[in-house]
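Working notes, structure below.
With one protein chain held back, the other chains of the complex are shown just where they sit.
So, subunit A:
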Amino acid sequence: MLTQRLLLSDRGGMLVLGLVVLMAIIVPICNLALPSSSPFYISNFTVGLLGKFLCFALLALSVDLIWGYAGILSLGHGAFFTLGGYGMGMYLMRQIGDRGVYGHPELMDFMVVLNWEELPWYWQGFDMFWFAMLMVLLVPGLLALAFGWLAFRSRVTGVYFAIITQALTYALMLAFFRNEMGFGGNNGLNDFKEILGFDLAEKATRAGLFVASAISLVLGYLACRYIVTSRAGRVIVSIRDAESRTRFCGYQVESYKLWLFVFSAMLAAVAGALYVPQVGIINPGEFAPLNSIEMVVWVATGGRGTLFGAIVGAFSVNYAKTFFTTYSPETWLFILGGLFVLVTLLLPNGIVGLFDRFRRKGDK
């Protein structure tokens, strides 16, 4: 019955998930087992790129859950994504040990440069993987809880909420740029060596991270689908469509919004944590407000309010971005802007909506 509810009733979702699973099987095989002369060989670069896209797809899912279903436009999801990334980055930094440039057994290179004597308290425990992963979930989750509690309780909605989430991520960016914060300032965290004992430069490790991202995406999708198909999911859609009616039906609207927001923030953080070991760096630039806006564009392009639409959007916009920034870098921002205008005017339901329209025409 659960499979019926989560999968079978959702044909588009099944198709997209099927493609993700297929990718998770084929890409590592073609990368690891085939010689680089084979026409089916997939390069390390492509594996890294697709792995990044998988993380972005998970991130888009978290944005779609809160924006598409609850109608809360958050322009600060980059903050949760980056915080998750920093959590993973801190673990990877502690794994470097005394192999840093200055060879200090405990301190990071940037701490040695700042003449720090000992490890700050908030870096303690990050040498343990489980602790770091707990923090990856907990810190963004608690931030979302506190922030959401204040915002939703005061009934801040719509464009005002969007603006304060932008301010949140911008404030975090400024804070993380400061060297005294102890997160490496504008260089961020980089030069990672290994994860759980596996060498990050190794092909097999990268393929493993790729598969882990695909699995997380599938699990994240199923979790979101579980939420939106439950009665709570219908309450959330009702809040989007008629908030006061929902309130007068006896639902505490604020707590629904709050828990969904917290869940969505944690999902974004997981995406960030998977992203960092694959790109090998995390710096405060990831907090930039523009990044958070881009995420919304992915969701809008793919199809807001359908979970698989978010995945489609993340892949297609990021593929376009890679393509255009390679062949004509200066045009990308214009294309992004144009895309947003185009989607808003012509495709209110995104790419997925376009397919739906064709299919309905076909049926007639």
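Just so it is clear, contacts are C-beta pairs under 8 Å (C-beta built on N, C-alpha and C of every residue); 3 or more make two chains touch, one makes a residue touch a chain; residues count from 1.
Here is the rule we go by: contacts and distances are computed from a predicted model.
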| item | value |
| --- | --- |
| "Unannotated protein", "4Fe-4S ferredoxin-type domain-containing protein", "NAD(P)H-quinone oxidoreductase subunit I, chloroplastic" or "ABC transporter domain-containing protein" - which is the UniProt name of the missing chain | "ABC transporter domain-containing protein" |
| Residue in contact with the excluded chain [from A:146, A:219, A:249 or A:333] | A:249 |
| Residue of A:154, A:230 or A:328 touching the missing chain in the full complex | A:230 |
| Hidden partner chain, residues of subunit A it touches | 227, 230-232, 234-235, 237-238, 241-242, 244-253, 255-256, 259 |
